[in-house]
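Removed from the display is one protein chain of the complex; every other protein chain stays in position.
The letters A, B, C and D name the chains in turn, as written, and every chain counts its residues from 1.
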Amino acid sequence: AAPAMAQDKTISACLITKTDTNPFFVKMKEGATAEAKKLGVNLKTYAGKIDGDNESQVAAIETCIADGAKGILITASDTKAIVPSVKKARDAGLLVIALDTPLDPIDAADATFATDNMKAGELIGQWAKETLGDKAKDAKIAMLDLAVSQPSVGVLRDQGFLKGFGIDLGDPKKWGDETDPRIVGHEVTAGNEEGGRKAMETLLAKDSGINLVYTINEPAAAGAYQALKAVGMQEGVTITSVDGGCPGVKNVEAGVIGATSQQYPLKMASLGVDAIAQFAKEGTKPKPTEGKSFFDTGVQLVTDHPVEGLPSIDTKEGLKLCWG
Amino acid sequence: MDQKGSCVMEPILKARGLVKRYGKVTALDHCDFDLYPGEVLAVIGDNGAGKSSLIKALSGAVRADEGQIFLDGKEMHFSSPLDAREAGIETVYQNLALSPALSIADNMFLGREIRRSGFMGKYLRTLDRKTMGRLAREKLNDLGLLTIQNIDQPVETLSGGQRQGVAVARAAAFGSRVVIMDEPTAALGVKESRKVLELIQDVRARGLPIVLISHNMPHVFEVADRVHVHRLGKRLCVIDPKLATMSDAVALMTGAKQPEASMEAA
Amino acid sequence: MDQKGSCVMEPILKARGLVKRYGKVTALDHCDFDLYPGEVLAVIGDNGAGKSSLIKALSGAVRADEGQIFLDGKEMHFSSPLDAREAGIETVYQNLALSPALSIADNMFLGREIRRSGFMGKYLRTLDRKTMGRLAREKLNDLGLLTIQNIDQPVETLSGGQRQGVAVARAAAFGSRVVIMDEPTAALGVKESRKVLELIQDVRARGLPIVLISHNMPHVFEVADRVHVHRLGKRLCVIDPKLATMSDAVALMTGAKQPEASMEAA
Amino acid sequence: MGSETRGPQGFETAIHSGPNTVAEFHQRRSVVSQLRQLLHQTPSIVPLIVLVAATIVFGIILGGRFFSAYAMTLILQQVAITGIVGAAQSLVILTAGIDLSVGAIMVLTSVVMGQFTFRYGLPPFFSVACGIGVGALIGYINGFLVARVKLPPFIVTLGMWQIVLATNFLYSANETIRAQDIETQAPLLQVFGETVRVGGAVLTYGAIMMVVIVCVLAYVLRHTAWGRHVYAVGDDPVAAELAGVQVKRILISVYVLAGIICALAGWALIGRLGSVSPTSGQFENINSITAVVIGGISLFGGRGSIIGMLFGALIVGVFSLGLGMYGTDPQWTYLLIGMLIIAAVAVDQWIRKAAA
Partner (left out) sequence: MGSETRGPQGFETAIHSGPNTVAEFHQRRSVVSQLRQLLHQTPSIVPLIVLVAATIVFGIILGGRFFSAYAMTLILQQVAITGIVGAAQSLVILTAGIDLSVGAIMVLTSVVMGQFTFRYGLPPFFSVACGIGVGALIGYINGFLVARVKLPPFIVTLGMWQIVLATNFLYSANETIRAQDIETQAPLLQVFGETVRVGGAVLTYGAIMMVVIVCVLAYVLRHTAWGRHVYAVGDDPVAAELAGVQVKRILISVYVLAGIICALAGWALIGRLGSVSPTSGQFENINSITAVVIGGISLFGGRGSIIGMLFGALIVGVFSLGLGMYGTDPQWTYLLIGMLIIAAVAVDQWIRKAAA
């Protein structure tokens, strides 16, 4: 094991996010930084260059070990590939907490504070199914995914949505292998507005009858909406999304997005920092949520058009809980 | 080694104490230079003596580290070839300075394009290709130098001799004060060289002074009025080709002989 | 226009019906060529007549579209300059073919490096820099061509004349059958040109035949045993400089005159 | 010293009696070589042919959906950003440079336009001007480093790419400005998203701007002294300098203009997205280089036409839309575009080799 060098009195901790350009991770970082300041923890942040950049995260873990940090909070880009590095950190006596995305296997981390991304997808899938009602049978669905490299969040949300909507998944570990004719197509968006718009336009050109859109996150949804608006179709098409960021919830409020699954990055981050502080002081590790293999920070459906049998909160509530 | 006093005319182009260093090499070592109105001045010297460096300093292509340049007695500070050109000094460089992909006409007018008159030219800055093409053809024909069919063909499609011709014609056509030619015939055949020499005499006949760098002694002694002998980065002496022989010139530039008063130009 | 039959010797280097086209231009138009053992053959012609193209075809630098090349009567198919070199043909190209950043020694041995003997050379393919340096210096000194201090200095630090010298020395030192020189003196001063001419005579004295391309008639008539006149992409005739005059040569290459039997070389 | 007479050397007298023409050669004239010749003279014809061919092939495969006015104009909309940025890239590449920072400049300027309006409450018009100013400034720094400090453009803009992108994220704090807010408070920012409808055809002002920029630049490059000088600089900077072109000034002006065009692209980007998003357009540099290359502009500078770049961008647009509509896996689309790039230059090379 590497020596934990200089025994500073202050506890130091690391936050390693997938990227530092996605607002979700930026907010997570803000939440963690605020909590760290409160607790007097010295928090350093690292990030990959793009979603899927595993190497940078490996280097970041090594840096944290060398730096003598007490614990690491990580949103892994490649949940399997990061495991050996995480093991190295744990062997060196660091507490490793997976945020947002569970590692594979989940017990590779000391604890996981995560959203259930599959669940998040399922919620909007179910909501869409109920909202469309009879029309669900012959819905035309556009799937706006993250990237061709199919990172796990993208796959989980996509497959969750389809599961919730009642579509046969094929291999649940990848998107694009479904045979249901209701799916017009999958396009990638890079999770931003530009990609969202272009992907939507392409799918619209493929089939102008699209009436349901799944988007990987709210920026992509905003882009998709622009594409619909450009052809005057914004009224007849339901857009669903995942994330629950403030601009996203406002878009739900404005009717741009029908429903979104809200997650709580600030909560994950602050819980994580607390756990590391606790671990450093008392050596105790956090426990997972009852009945689950991880600490579920929860996901809630945000919509102003609730459907029967599906718990949801309205946008007013959502705005109170939103991040950034 | 100074210019013998007795000359009544002022030099049109004069340089004093030019120094140019390239890293370890001092290519010009306090070099002087004088060109008188209406004359053909040849510059001769060994390879690497600094002839091209001198010419580049005079034409603004490089900036001398020290020294002064005077045009018609007025000190000039050329910071680019354009400055020198605007002062009326046209140069044919040893490596031609043509843009291969541009047409002959474009090359001839590069940096002095003619705009259309009226609105288009004034506000849209449209070029007057017709006039430029016509003028280019005229100049080339005037000089009888080339039989080029298409003034719009790219220079890269011309043979080496034709390119040399375009470069020489450009300088001769636009030079208003001084024309400088650095080894204009080095790559040329017998016939083509002859045309360039005739051109030099034509230009002199128009009253323009010419600086000619050449390693070809018969050519130098044929057309030059005075011969500037360059050695080790400076002017060794200026000889009169009517008083001195080619052997003298070669002996001087290779260091086999020291300059004698009897050969020097007035 | 064929070679007059009466020659008992077989040409060492012979070409028949070479054709080379560049886009629209036919640079070689069914050109023939003969070089006899031990002679200096000059090739003269206008700019763009196709002299360099001929030389490039003979030395493998370009592949002729049609035609055959024979070395010692055996047909050769050179697909690169290396092939020709391995057959003993060394060439000084018009644009030198030196690598500016490499040292003089590296340049001289480029493509024919000497490896160390023993394990290092055989398995690690280590170069024997010492031997190469020594040989390079010897060759340069032998030829008395240059006073270069440091054999390891990059070629780009040499003056134009010195570079020309390295290229010529390389060809002269390594040529085992034929040495070809394309305008070796074009950029050289009087002194440097003279050295190259002396070198040519040295090489001939060693029994090697030489092909010399030059626009300088006095040089050609000084060293050549026969003169190949090139015109419009083909061999017009071969003249004997002892029978023909420079005027004849110039008249022939410019098309002012048709070849006459009296001037032609045996 | 008998040989030392002045005047022409004796042997030269023969010259004047000779024919006075330069060497001429027979010319071959096969159909193939004539075609090559034509293609060589107007290099933008190749991409045009590819474009038309690709459109027809996709039209046949996909039928009316693809051949609709909507789909056709959609392609124009989709390539608007790449086309505008590609215009900037073309200018730089014509000078034998390359600009890896174009996409980053575009994003940063769009963020500046948005944040100046919303963070500092400046009037939108002024914010747009500031954004354009920022683009010009970054372009100036690039140009200064390339022209005056004489650094290779690849390195300068590689460094600048990272610097500008990092600045963008640091300055924007990764915050998106929502379309609704812009719509209500600063519609000027979205102006290039407005559409003109003619039947089924939907044209955005952004797409129109792209066409206008390309046409203006095509005019400027061909018919003004500045344009000729840009070509001369790219062709051979030393020769251009000696021939009296102010190489440094031209280079700097090219990079500044490229920066300004990128800022216009940033403005158009706001129109296209509705919102201001700091994560968009990071790969516009690769896209624009792809368009330029497929459009037949030489990376060595001095050759090619900006119209070709527009065709290049449209080819990529036709391929991505066509393949997307056909339902190809997006990964296959990437693969095909990769092959397209190589094929495009291979064809170009073939033409050049032949007609040189």
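Here is the rule we go by: a contact is a pair of C-beta atoms (placed from the backbone, for glycine too) under 8 Å apart; a residue touches a chain by one contact, two chains touch by 3 or more.
Keep in mind that what you see is a predicted model, and the values were worked out from it rather than measured.
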item: Displayed chains contacted by the hidden chain, counting the whole assembly; value: A, B, C, D
item: Of A:151, A:272 or A:286, the one touching the omitted chain in the full complex; value: A:151
item: Option from A:52, A:121, A:160 or A:318 whose C-beta touches the chain left out; value: A:52
item: Hidden partner chain, touching residue among B:21, B:116, B:137 or B:204; value: B:21
item: Residues belonging to subunit C that touch the chain removed from view; value: 61, 80-82, 85, 91, 93, 95-102, 106-107, 110-113, 115, 124-127, 129, 146-147, 156, 159, 161-162, 190-191, 194, 197, 218, 221-222, 241-242, 245-247
item: Contact set of subunit A toward the excluded chain (per top definition); value: 2-3, 5-6, 20, 42-47, 49-50, 52-55, 58-60, 62-63, 66-68, 77-81, 83-85, 104, 148-151, 173-174
item: Subunit B residues touching the omitted chain (full complex); value: 21-27, 29, 46-50, 217-218, 231-233, 245-251, 254-257
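One rule holds in what follows: only the chains that are shown with their structure count from here on.
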item: Which of B-D and C-D has more C-beta pairs touching across its chains; value: B-D
item: Separation of subunit B from subunit D, taking each centre as the mean of its C-alpha atoms, in whole Å; value: 39
item: Where subunit C and subunit D are represented by their mean Cα positions, the distance between them in whole Å; value: 46
item: Set of subunit C residues in contact with two or more other chains; value: 46-49, 217, 250, 254
item: For subunit D, residues contacting two or more additional chains; value: 9, 11-12, 15, 18, 22-23, 356
item: Every chain pair in contact, whichever chains are involved; value: A-D, B-C, B-D, C-D
